[in-house]
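This report concerns only the one structure given below.
What you see is the complex with one protein chain gone and the rest in place.
Chains: A, B and C, in written order; residue numbering restarts at 1 for each.
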Amino acid sequence: MNFASDNAAGIAPPILDAIRQANDGFALGYGDDALTRRVEHLLCDLFEHDVAALMVATGTAANSLAIAQLAPPWGAVLCHREAHIMTSECGAPEFFGGGLKLVGLPGDDGRITTDVLKAALEGGEWGGPHHVSPAVLSLTQATEAGTIYRPDQVGRLAEIARRHDMAVQMDGARFANAIARLGVSPAEATWKAGVDVLALGATKGGAMAAEAVIFFDPARAAAMGERRKRAGHLMSKHRFVAAQFDAFLTDGLWLTLARHANQMADQLAQKLSGIGFPPVWPVEANLVFAVLPQEVHKRLTAAGASYYEMHRDTAPSAKFGRPDDVLVRLVTSFSTRQEDIERFVAVARA
Amino acid sequence: MNFASDNAAGIAPPILDAIRQANDGFALGYGDDALTRRVEHLLCDLFEHDVAALMVATGTAANSLAIAQLAPPWGAVLCHREAHIMTSECGAPEFFGGGLKLVGLPGDDGRITTDVLKAALEGGEWGGPHHVSPAVLSLTQATEAGTIYRPDQVGRLAEIARRHDMAVQMDGARFANAIARLGVSPAEATWKAGVDVLALGATKGGAMAAEAVIFFDPARAAAMGERRKRAGHLMSKHRFVAAQFDAFLTDGLWLTLARHANQMADQLAQKLSGIGFPPVWPVEANLVFAVLPQEVHKRLTAAGASYYEMHRDTAPSAKFGRPDDVLVRLVTSFSTRQEDIERFVAVARA
Amino acid sequence: MNFASDNAAGIAPPILDAIRQANDGFALGYGDDALTRRVEHLLCDLFEHDVAALMVATGTAANSLAIAQLAPPWGAVLCHREAHIMTSECGAPEFFGGGLKLVGLPGDDGRITTDVLKAALEGGEWGGPHHVSPAVLSLTQATEAGTIYRPDQVGRLAEIARRHDMAVQMDGARFANAIARLGVSPAEATWKAGVDVLALGATKGGAMAAEAVIFFDPARAAAMGERRKRAGHLMSKHRFVAAQFDAFLTDGLWLTLARHANQMADQLAQKLSGIGFPPVWPVEANLVFAVLPQEVHKRLTAAGASYYEMHRDTAPSAKFGRPDDVLVRLVTSFSTRQEDIERFVAVARA
Partner (left out) sequence: MNFASDNAAGIAPPILDAIRQANDGFALGYGDDALTRRVEHLLCDLFEHDVAALMVATGTAANSLAIAQLAPPWGAVLCHREAHIMTSECGAPEFFGGGLKLVGLPGDDGRITTDVLKAALEGGEWGGPHHVSPAVLSLTQATEAGTIYRPDQVGRLAEIARRHDMAVQMDGARFANAIARLGVSPAEATWKAGVDVLALGATKGGAMAAEAVIFFDPARAAAMGERRKRAGHLMSKHRFVAAQFDAFLTDGLWLTLARHANQMADQLAQKLSGIGFPPVWPVEANLVFAVLPQEVHKRLTAAGASYYEMHRDTAPSAKFGRPDDVLVRLVTSFSTRQEDIERFVAVARA
């Protein structure tokens, strides 16, 4: 009953197998290898666009490298106030970006609305030399609340960003979950909607450690190689990160894995609703948030269930019946089994 | 009728005179001179404590150097959301601090309350490795709203900060105005109340360009010399910044100048109240905020009055009668003349 | 005939197998797992000392994180002028270290001598506020020239560093090769000789992507977790980097693999000497440098041999017979086969 995080899951077998297969003979290091070339082509095909792609081992790196490339040190990055880059990367974007500033925007279900974005851009003091300048709009897809942006929502936000000369970056640690749900093409969900750079995650989706920074305008990636190298994020045996992406993207594995995770989340939400614990936010990806009475929480923990208890402040709209009710986050993954869900719900109900 | 800023004023004559007197013969550069030594002693006397003091030319530098010394790059600096370091230094603290994070706290009249501080420290996610760690509480004295903290208020805030292993820094760009009003000693307003480092401003108070970073625990200033130098803030002809402080601090000039500024603000507020424009916040230093009807604003501007129009968001508590009412900030200084106030009010009334 | 680099080799089978075995069920991310704990204990045992160890995926990160921890932004890092951190990490130590300064020292065979170190420390201008302060001595073990420092050499250099209040960091990307040759314990080669922090490489030695920063004084690692996280180097599925180290360090695999690489280098050097191309420097690890006539170089390249041509400046002592002679670097690894060496030499001789 492990719902702690999708990174508590292991490696999807086809991806581990790809690492094994790549371990054949010599290959030049640092990305000068055939597998890396192949992944670059796969990504161009997948996104139906010429892209510049750089692979790294962590999502923190992918997002921070992207943001640092798009914003000057005196730039502001507007993102949801619960965005991972804002709360959970120990200031990585600020470090990579030479001291840029993240500005957290409110939004009930993890999403930024056009009204909030407009108010922030029109209501504050922006621009040099005294104030930082809006430089990047960062959208998390799927969001920290487990919701997703539809392409038209991305498009409207991107349109506002564009009018303020901002670039649009997407934190796609759970991009696969979003695409699996949306039923639109990766292109429609990104560049066609105005996204400039995507941090595409594979790790949470089943890889060991593989993320890619994808520039839909390759010219915008100038000197990204240097930026990655000096951040220590150019892998020497690069073929093995490429191998992971190769397997992830081949034959739609990424969507197959994400679909399973999403379905497990759906089931979990449905069954919890059935016993009186409806999800706090719509379950659109692989995250379920619920309010549990203290005794249920204790029973689950005692039974070995693993999940995170959240600060109440992260869900202003959640309804707490009693002062000691707890807000919990349950994350499913490609490796979540139906029996775990059933057992979890059974313990919660008992 | 210039109420744009206290930095629109010039140099107080005794301070300019001190520069002239210091211009006698040779003196070693970079602070190895007698005047610099003298100012260091004056500051120890003034604060009734052994201090380490470093002089610089701008308040941005003084605050940013202090903060960078007190917080690691993964540290959080909690300050009022309207604090100058948050809104108006183009990310300087982040630059000096290697990408640290400023966290803006709400508070109606420019002041942080103990409740707000406690809520921020206890309600959020803090600490490594995923979250930044609270490192510095930065208080602005007088605040951007023209209010001041009383020593007991500082003390209570500092006590909370101390319990969370945070240092307390004070942005004292208008420290003189606060002391002139409070009628307490500089010691009582700072280290006795728990302040670790003060950025003491002289520029707004009448100097040409002179600020000092004052560490009440000299050991805490280790390597500040290097930090200042590599930021380009070690003046070569250092005696002239020292000369300004020498005059500023001698015979209570700093308080005489501040008292005048405060009194002018009091008069301005009183007279504006008399014609229906009461101050938005208590006038405790040399800033007066008021809501003016559009036609009054236009008439004043046409008559040559100089002041800043503020974003309404900066004063949530201000009452706007009509949609086009404007929130204005009026700043007095050592050089504000009574006749300017009278003329301003006359034009406003007319 | 691939002698391009030890990172052109793949993953040693026992290490790949360990990744496979670790892929069993769930494990908390970010290092909160049993395998990570196990590796930490293994490292304490191996070094016969309580250590703080942090695992990362690249050597650039391991070295740069270590250096940034030991030196302030105004610190100088003294290293060999051909050290990898100086020449080949695109400024990573400067980035991680907030703009610190690397100072390259001369030395014919990749090694810094006590005379050179003393001259640098006593002959230059050091110290604040105008000059950077010597903070770290960084030694590469084995060196870029394929030579190694004996413990007494390290000890004498560390003694000088200590007298100047400098910490001693060791870039151990090829530490295994050095230990395999020296026949001393890891403790003797490091903390017993005065090394404060070791960047211990496993990647070049046979892992996929695994390096560790090892502090022999755990107190010195304070806040390293935050430093690693905000640099994007905390792996989410951390158990898989731990698994690599687990296999690497178990049953002396690391030394077995390194010994093979060293032996292959010995054979290569011996056979090349036999046909008139003696090594430029003593072959003490897994690198062989030789001067080859242009036609031999061309023949080898045509036959598919892979290796790097070096700038002549990197080997001032090498003897070039003809203007178009080339200086080449040949690197062996755990996976180098004897037949490749024989074929290489046969082609070179032909």
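A few remarks follow.
Convention: a residue touches a chain if its C-beta (ideal position, glycine included) is under 8 Å from a C-beta of that chain, and two chains touch if they have at least 3 such contacts.
The model shown is predicted, which means the values in this text are computed figures rather than measured ones.
Contact with the omitted chain, checked across B:240, B:254 or B:289, is made by B:240. Residue A:225 is the one among A:14, A:124, A:155 or A:225 that touches the chain not shown. Listed residues C:118, C:131 or C:164: the one in touch with the omitted chain is C:131.
The missing chain lies against chain B, touching residues 2, 4-5, 7-11, 16, 19-20, 22-30, 56-62, 64-65, 89-92, 94-96, 203-204, 208-209, 226, 229-237, 240-241, 306, 335. In the full complex, chain C makes contact with the omitted chain through residues 73-74, 87-91, 94-95, 97-102, 123-125, 128-132, 311, 313. Mapped onto chain A, the interface with the missing chain covers residues 30, 72-74, 98-99, 128-130, 132-133, 223, 225-230, 234.
The definition used in the following text is that only the chains that are shown with their structure count from here on.
Between chain B and chain C, two chains of identical sequence, the interface residue sets overlap for the most part, with shared numbers making up over half of the total.
Relative to the centroid of all protein Cα atoms, the closest per-chain Cα centroid is that of A. Counting C-beta pairs in contact, the chain pair with the highest total is A-C.
The mean-CA centres of chain A and chain C are about 34 angstrom from one another, to the nearest whole unit.
Centre to centre, using the average C-alpha position, chain A and chain B are separated by 41 Å. Among all residues of chain C, those that touch two or more other chains are 30, 226, 229-230, 234.
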